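My questions will all concern the structure given below.
Missing here: one protein chain of the complex. Every other protein chain is in place.
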């Protein structure tokens, strides 16, 4: 239990390190802060690299002690572990940056890669697994919803293209442009950069909005139900490793 | 089972053909791509026509072997099958284009007709039938929701027309114009092309937004519940035919 | 059953008459249609008045035959019926217009009154009663939601007022103005006529958006559950009278 408490503190430290990394990657892109070449950020980046590499190494080292790999040789256990999703996420948190130091990569791409470290938090978070389970369990129904949404967007967009293609040729002059409008309408985002001007176009838009409510209701219903099942079936336990 | 695997591959091929058709129909409307007279698209269109006509012919030919039409003569079975919704969808995927080649139809109308081929995918998609079942089973409750929404839009629109008809005569100067605003507000789309300017108008808009949340909650609740029932009652099986 | 079929046809005729009345009231407000003094609309209005008055009279006349009023004298039964909500809705469909002909009322007010006839449809619609039952059964929870929403709007608005009151004095220069922004944000309508410009204002807006998702989730959950209960308890039957 002494090592349990230690493990908990290391976990919290790693979560904080990830959050600090994400914050740094986000703020670095703000030109007015002029953080791009700040020495402190360079130092922090180097420290993070070492920490994440160390975490990866330790986890790989102790993999053979995991009961799931019982009966395998130490080398086999480590190789099996290295190919799991959590191990790959951990690897992606430091390896690309080491390589980029050797070859030199676009700064913007590096910022994105650094943001991906945020995904690491998923492994420390209780309940996250349940969310993914729900989405995975209902993948077929959700795909059917996606098809319906695609059909709704296509039909709305083509109707709007016919109705207002000549009225607003710069905004609704092709079906892809009209699909942009239809997507923003069906999902009820409604930026307001494109909207119908004629009476017939507004009727089409009204029907698209109604479709949008149904399009929201379907996945909500599917996910809600599935989530209930998963919540009832399992406790949320923090899984380390 | 050898013919099962073949059927599966033909299915996948037809789905890809439909998707390619939809993509072509969508991209053709983009003026800058200048695809409208591209020879490759003409060839692809001809190939699709033949493929869809062939699919229709084969399905019609083997209809008498369907156990649902047992006890009917071959001619009766085919005629019965030809009047089913899937058969009509299949027919609409090629016949209008053949006819248009004979008589000549507006290019924009043709593009829309080609998009309708997207509906064909519904017959290959597992789970799609369940979604339609849900919407059909709850058609009466959903109609009541639609009535409530229409009432909410009418009441909001007429209140806003009284409140701001004189303030913004070009945007809220008639009830149909105010209904456009009310529809975008109740469905929470909120384009932002019309919004109230006076204090009383904003109070009306606030109440309309509250109504909108209820208007979304009702169909979500109805559909969610119905979907649960349908999911529990049936497995999702890919139905061929 | 012969009289049943007759009753059904009369019902359908009355629904169509109501819809035509609503359409007329809506279209009359469009200046470009110049319907305000059209003779045909005057005639249609007179016909509707007579029809609705006749409907009201017949219902009042046959009220004593309703089993609910058994044991009352004819006069008592009619008086009891006249005070029910459906009877008052029927009365409101014709009496005010008769009175307005005598005294003369603002044209815009009349248009609104005419729109209220749309409410009459509720009595012919199956399932409508269930929707109202749901909203009534959960009135206490929905009121608590309303309180939460009011609290969220007040807190967001005052925070935004402190943050950007000086930055955008014409749009966020007082708490009522900020409440207009907060309301459009919490309900996810997002017109885009007011939005924060500073970093701290955007953080406040982000938190307000998150609150908005919770604010939508609560009534959806409440209504969804209640609706399920009501659906399961009762069949949807068309109730005449």
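Note that the chains take the letters A, B and C in the order they are written out, and that residue 1 is the start of every chain.
What we mean here is this: a residue touches a chain if its C-beta (ideal position, glycine included) is under 8 Å from a C-beta of that chain, and two chains touch if they have at least 3 such contacts.
Bear in mind the structure is a predicted one, so any value in this text is a computation, not a measurement.
For the omitted chain, the shown partners it touches in the full complex are A, B, C.
Across the entire complex, the residue among A:51, A:95 or A:183 in touch with the chain not shown is A:183. Checked against the hidden chain, the listed residues C:22, C:128 or C:145 yield one contact partner: C:145. Contact residues of chain C toward the unshown chain are 140-141, 143-145, 147-148, 150-151, 154-155, 158-159, 161-162, 165, 173-176, 179, 185, 188-192, 195, 199, 202, 205-206, 209-210, 212-214, 216-218, 220-222, 224-225. Within the entire complex, the positions of chain B that touch the omitted partner chain are 188-192, 220, 224. Listed for chain A, the residues touching the missing chain in the whole complex are 22, 25-27, 29-31, 108-109, 111-112, 115, 118-119, 121-122, 125-128, 130-131, 134-135, 146, 149, 176, 180, 183-184, 187-193, 215-216, 219-220, 222-228, 231, 236.
By our rule, only the chains that are shown with their structure count from here on.
Among the other chains, A has the CA centre that is most remote from the centre of chain C.
The rotation that brings the Cα trace of chain A onto that of chain B spans 90°, given to the nearest 5. Once the centre of each chain is set as its mean CA position, chain A and chain C turn out to be 41 Å apart.
Note: centroid distance chain B to chain C, computed from Cα atoms, is 29 Å.
Those residues of chain C in touch with two or more other chains are numbered 188-192, 220, 224.
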